[in-house]
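A protein chain is absent from this complex, but the other protein chains hold their places.
Take a look at chain A:
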Amino acid sequence: MAPVSLQAVRKVYGDIKVLHGIDVDIADGEFIVLVGPSGCGKSTLLRMIAGLETISAGDIRIGGRVVNELEPKDRDIAMVFQNYALYPHMTVATNMGFSLEHRGASKAEIAERVKWAADILDLSHLLERYPRQLSGGQRQRVAMGRAIVRNPQVFLFDEPLSNLDAKLRVVMRGEIKGLHQRLGVTTVYVTHDQIEAMTMADRIVVMNAGRVEQIGAPLELYDRPANLFVAGFIGSPAMNVLGGTIADSRFNAAGVSLPLPTGIGITGAARYGFRPEHLLLTPDGLPAVVSLVEPMGSETQVTMRLGEHAVVGVFRERVAARPGETIHILPDLNAVHLFDTKSGARIN
């Protein structure tokens, strides 16, 4: 276990700037998730921590030691790849013991460590099989086994669940989280799936276009997104955001006037955000015309028109309204977010 520190880390390919100076401090034993849309630089950053990409500027420290110039094998890290990267011509046991073998471990030690990892990951009965004889979930577990067998200081995961079906993804999510809780090894996990990020991370680093938009605990990002990008990226369905102006303690958008939380001392153009689950059905609310009702069982998702804006609401109640009918809604004023129109930064 070791802390990881990224200081002003930049990556440039010719004239293309991929990372613009990333500063992140990861505590010893922390589970941190790098999340962002495709092309935001999160995988590049992970590969730079692993030593698979060179660093254009800045410092990466693992356990207090600058590792910029070190080969991947000398960084004491283990990585789980998106496509597992199991050696097809080796058995599960050989795959798992491979790194130890090439670091001069004795056969007895290799066998002991492989057995230990296989027991943890329920792979003992698969040790003599080849990767082609395994299911997707089993391959994923072997890839994790290969990572933990060496007892590294840092685990790196590069979108490890993206090739699994939705059901298996949920199971493996729990297994990775459980493994981290059991071993307590510092973990950096890359995903574009914000639900994975929310459910697994101690802290989330939200990235966009090579920059860090916000770092924080999952619920902190959810409850107080620092800007419009984070507000839109974290949470599913995405936050409703309306453009308009603040005047006379009201937010006036096209065709609708919305109440503001108390203590808002600003006026002028702004953006007004509320999450779908923070809409309340109330007879005193604002009229909205229903356009689509999607019952989920535990909740109902309703798409409607509020003034001239399309908004989505998620209600625990069963909504009986049909498309074309009017319901009355009101945002929970304790969960309203206001953002600056130009910069997109949070202003309340």
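By definition in this document, a contact is a pair of C-beta atoms (placed from the backbone, for glycine too) under 8 Å apart; a residue touches a chain by one contact, two chains touch by 3 or more; residues count from 1.
In this section, contacts and distances are computed from a predicted model.
Novice: UniProt name of the unshown chain, from "aminomethyltransferase", "histidine kinase", "Carbohydrate ABC transporter permease" or "cytochrome-c oxidase"?
Specialist: Cross-referencing UniProt, the chain left out corresponds to "Carbohydrate ABC transporter permease".
Novice: Of the residues A:5, A:99, A:140 or A:300, which one touches the chain left out of the display?
Specialist: If we include the chain that is not displayed, A:99 is the one touching it.
Novice: Which of A:81, A:116, A:130 or A:315 touches the chain that is not shown?
Specialist: Checking the options A:81, A:116, A:130 or A:315, the one contacting the hidden chain is A:81.
Novice: Counting contacts across the full complex, list the positions on chain A that touch the omitted chain.
Specialist: Its contact residues with the unshown chain are 50-52, 71-73, 77-79, 81-89, 98-99, 102-103, 146.
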